[in-house]
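Mind looking over this structure? Questions follow.
For this view, one protein chain was removed and the others were kept in their places.
In this document, chain identifiers A, B and C correspond to the written order of the chains, with residue numbering beginning at 1 in each.
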Amino acid sequence: MSPAERLELYRQMVLIRRFEEKCAEMYALAKIGGFCHLYIGEEAVAVGAISVLRPDDYVLSAYRDHGHCLAKGSDPKRVMAELFGKQTGLCKGKGGSMHLYDVERRFMGGYAIVGGHIALAAGVAFGLTYQQQDQVVLCFFGEGAVPTGVFHEAMNIAALWKLPVLFVCENNRYGMGTPVERASAIYDIAQTALAYDMGHSTVDGMDVLAVHEAVGRIVTDMRRTPRPYFLEARTYRFMGHSMSDPAHGHYRTKAEIDEHKKRDPILLFGQRLIELGEANADRLRTIDAQMQQVVQGAIDFADTSPPAPPEELFTDVLA
Amino acid sequence: MSPAERLELYRQMVLIRRFEEKCAEMYALAKIGGFCHLYIGEEAVAVGAISVLRPDDYVLSAYRDHGHCLAKGSDPKRVMAELFGKQTGLCKGKGGSMHLYDVERRFMGGYAIVGGHIALAAGVAFGLTYQQQDQVVLCFFGEGAVPTGVFHEAMNIAALWKLPVLFVCENNRYGMGTPVERASAIYDIAQTALAYDMGHSTVDGMDVLAVHEAVGRIVTDMRRTPRPYFLEARTYRFMGHSMSDPAHGHYRTKAEIDEHKKRDPILLFGQRLIELGEANADRLRTIDAQMQQVVQGAIDFADTSPPAPPEELFTDVLA
Amino acid sequence: MAELLYREALNQALREEMRRDPRIFLMGEEVGFYNGAFKVSKGLLDEFGARRVIDTPITEGGFTGVGIGAAMVGLRPIIEMMTFNFAILALDQIVNNAVKVRYMSGGQLAVPIVIRGPGGPSRQLAAQHSQSLESLFCHIAGLSVVAPATPRDAKGLLKSAIRQNNPIIFIEGQELYSTKGDVPDGDYTIPIGRAEVKREGADVTIIAWSKMLLLALRVADDLAKDGVNAEVVDLRTLKPVDYDTLLGSVRKTGRAVIVEEGWKFCGVGAQIATDLYHRAFDAFDAPVERVTGYDVPMPYAKHLEQLALPTAERVIEAVKKTLYR
Partner (left out) sequence: MAELLYREALNQALREEMRRDPRIFLMGEEVGFYNGAFKVSKGLLDEFGARRVIDTPITEGGFTGVGIGAAMVGLRPIIEMMTFNFAILALDQIVNNAVKVRYMSGGQLAVPIVIRGPGGPSRQLAAQHSQSLESLFCHIAGLSVVAPATPRDAKGLLKSAIRQNNPIIFIEGQELYSTKGDVPDGDYTIPIGRAEVKREGADVTIIAWSKMLLLALRVADDLAKDGVNAEVVDLRTLKPVDYDTLLGSVRKTGRAVIVEEGWKFCGVGAQIATDLYHRAFDAFDAPVERVTGYDVPMPYAKHLEQLALPTAERVIEAVKKTLYR
């Protein structure tokens, strides 16, 4: 990986961070509605993992999907327009925050039924195998999805049929207000793969390079020998579960959050880049300023875009 | 375990075997209808496991449930009458072969949606814990249920909440025509418990004493420290999947079946009793003759019993 | 009499019933430590402890099955669906176990279980989180389905649901949780299977439930200015239907409009309309009109979402059609 590539990872993480900080503002202004789940604190997982992929590889995510969509290369303008419910949005405003899609970039959607999309991801991988293609599928979901039946059905099918899908469990310790210890019989979530003789490991989800390297190894192997893999990325959500949830309900303390913020993935990676001598504080500040501009551009675009015409209510139901 | 107790196990296995051989005849005569799944070849699992229980312990099973119901002590007359669809049947003829219930004997039902009853079993165990009782629950199901989502949801809940339920997987190598190798990513099914940090082991399901001892150890421990356990019993089905399925479709050979029949659990146990000097061939023949009488009595009872009156169609819908 | 929020009324019902009967427990996602995703179970963990207020993993099928199993050994579970969208994942347990165990066992078992939670489309939650599924449950033989619209009905009906001995679906209006209304003090119940005339009128009968009742009442006020005197009947229990009350009203008005937030095809309104025709064919001076959500997945964009759902305009138009105006 070249210094330029590492800087690109930094750029993407900052873009996602600034993008979502603005989302919070826009939500407060009621320009964004519905459920809005921010990825702040977890950026290293999506950026590190997706940076390994080819443009023609596939990604699916749950409802906390802004980061994955942007990391897959979607235009921030069209993402923000989608959140604003505008005609120029990725999905013409029909999907919204929880259901971003950018099929051209092989981002196959964000899904709001916990666990449900994991079977779809196995299906996309099945489709690739069926068509003898060599792409891989990355499927992101939270640790809260691991107890769901559909997750297990998909794991067994993927392992049994050797499907090229990487299950990336973003273990941010909580499913809404429920800590993993009260939702799962196992604390080391990666262990779930033992039930399927599936390769598995755990990675520091706050370290973008660690994620990049781990996923790099896995995907290289997967292209050579198609078979699924389960990666648990240990991360942490800095904000509330959704915009309607306080950063720390009484289910976790402010102190706990502050502790984790010391390992803010952007902070850590910035320091790393400086240590590596690949950037200095100024360079990082410049990137930050640039990303803020990009986000402002997205806001302006979304703001000035027209809403979808009423007829759109009845289109896209049937093909 | 006393010689008398061992003979009782033999008696039960023979009862179930003779009972089901008659079921096959009665099905051919259309006195029994619907789907009818015989347990022939697997008797050692139900008899060995249930023999450990107290009368107030609970048992649930799938649709292949004649053996479990009889082993739990249900009157063969009322079981046969149920299969005949008569008013005197356990369920007044409303349940049939796949849905036997004998609540007085704590046999909480046979269920026909693969995997569905496993959550109910966890629920019964939850109810016992809630009421601070010390009974345990035995839940029987085939290896074909292990890939189902509901099985995994129940496993996680049972392990997380330390419920006193023993999951007995009757691994008879096939789910209908599908060998376990083509349905499950793992061959050693017991390994599935690793995903839940649950105690687990495998036992020879053709050896009634081995099953009795294994379940004995597990249940004793479970009463002391409530927590679930997963036991894989390796067994084999001598008949077709159901009465509408030939003993060997082209999914398995007659030779394979014959090979397994050499380890017929009743044959093996009979030899064992003779070796132990606890019975001789005559004694065993006598038991067999007695059981044939019991079964004939059940047939006569069922045959001469009245059908449920038409009004029964509308009763038992609501309490 | 006190003015309470719909969610507070439900909370009182849960609290009072749990105090009354130790066999009752509440189980679901975030019902305990989090005090409920919509705060309906607020304070219940503190009062009743983790034994009776139980947080679950995200396993709707699993914990619904657990509830059914517990009911089979004498407990009285209340299973909360964080929203009814997720009840689809528990549908096999509901259809094949909860409502059939009693019948299959020839009456040896009963399954007194309440499956409750918020239902109905809600502000921009989009296709997977914004839909009305009551008609699916209504189709299932042996299931009762309740959907209260006011705090008073919510409390009284939830108590009745908890006290009866069969599986029952109790759908709370996700958008009604913060609505206010008078609630009698202390213990009272509202019988299951009884509709209520929420507004008297002589010209046309508007039948609605849950959130749509509020729409119907608003429309009735507007119509009054127009000289149209609409009677508004709150179905309250969707199944079994209280045909006496409905027939009493349509025999008087000769006209009916059914307002339903869910999809039209095979919706509750279809069943009611057909039954009303069948029982009072000659009472109708005009065909029954149905105003429903359109047969599309719910869009995220606010302006499209509003178009997807019944509006005052559409209801008024339907009423006028029945009056040949």
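Worth a mention:
Going forward, a residue touches a chain if its C-beta (ideal position, glycine included) is under 8 Å from a C-beta of that chain, and two chains touch if they have at least 3 such contacts.
Bear in mind that the values here come from a model prediction, so they are computed numbers and not experimental data.
Across the entire complex, the residue among B:Gln12, B:Ser74, B:Thr129 or B:Thr148 in touch with the chain not shown is B:Thr148. For the options C:Lys39, C:His139 or C:Lys320, the residue in contact with the chain missing from this view is C:His139. Touching the chain that is not shown, out of B:Tyr58, B:Tyr111, B:Phe126 or B:Phe140: B:Tyr111 (per the contact rule at the top). Taking the whole complex into account, subunit A touches the unshown chain at residues 58, 89-95, 99, 101-104, 108-109, 111, 113, 116-128, 130-131, 149-150, 153-154, 156-157, 160, 315-319. Residues 33-35, 85-86, 91-99, 111-115, 144-145, 147-149, 175-178, 182-184, 249-251, 307-308, 310, 312-314, 317 are the ones on subunit B that touch the missing chain.
Residues of subunit C in contact with the chain left out of this view: 85, 88-89, 91-92, 95-96, 99-100, 103-104, 126-128, 135-136, 138-142, 239, 262-271, 273-274, 277-278, 281, 286-290, 294-297, 299.
We take it that only the chains that are shown with their structure count from here on.
Among the other chains, the CA centroid farthest from that of subunit A is the one of B. Remark: subunit B and subunit C have CA centroids separated by 41 Å (rounded to whole angstrom). Between the Cα centres of subunit A and subunit C there is a gap of 36 Å.
One finds 46 Å separating the Cα centroids of subunit A and subunit B.
Within subunit B, the positions touching two or more other chains are listed as 149-150, 153, 156-157, 160. Multi-chain contact residues, meaning those touching two or more other chains, occur in subunit C at positions 57, 59, 61-62.
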